[in-house]
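Removed: one protein chain of the complex. Kept in place: all other protein chains.
Moving on, here comes chain A:
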Amino acid sequence: MLVIRADLVEEMVAHARRDHPREACGQLLGPEESDRPERYVPMTNADDAEARGSDYRFDSREQFAVHKQAMANDEEPVVVFHSHTRVPRRPLTDSGLPEAYPSVKDIEYMGLQPGVHFAIVALTGPDAEPDLRSFLLDDAGEVVEDEVQVVENYMFSHTGAADVPPVAALAPDVPDRS
């Protein structure tokens, strides 16, 4: 499960809106091994497929600068974020939104960062309703949807097993790609 403050979600969504129709990307840093995102760092999308607007890549020099700063602060990336901005040619959800689901290329790169949540905001237009979902790779390398719990602040969030509604009640159906 990804427990995340509402203001951080707003920052990600605002970034996705600003950059639409290009994919926006960024990372949420938190204390090492806390699994708790504390601040959003928007990243420059350095992918050269700008005309297509359908890929993202962190600018490598900027990534290094953020890495150095994070190391100095005992922080690490807790969440990697990017937006999906286009309606898929073959709709995969009934919602009519571009589905917030990792692409084959997304999954390839997810495998490089075990334990990191990969958040996707699907946004059909700059003013459209955002669809936020999060994913992880399990130990077998399969994509699993990661329930997102948005909280006002972490002090009053309850994430114990007894407080968690059944996953089926919250998690939208993940399309079967097998």
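We adopt the following convention: a contact is a pair of C-beta atoms (placed from the backbone, for glycine too) under 8 Å apart; a residue touches a chain by one contact, two chains touch by 3 or more; residues count from 1.
The definition used in the following text is that contacts and distances are computed from a predicted model.
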Hidden chain of the complex, named as in its UniProt record, picked from "MoaD/ThiS family protein", "Response regulator", "4-hydroxybenzoyl-CoA reductase subunit alpha" or "Methanesulfonate monooxygenase, hydroxylase beta subunit": "MoaD/ThiS family protein"
Interface residues of chain A (partner: the chain not displayed): 23, 25, 27, 43, 47, 49, 54-58, 60-61, 63-64, 67, 80, 82, 84, 86, 88, 102-103, 105-106, 108-115
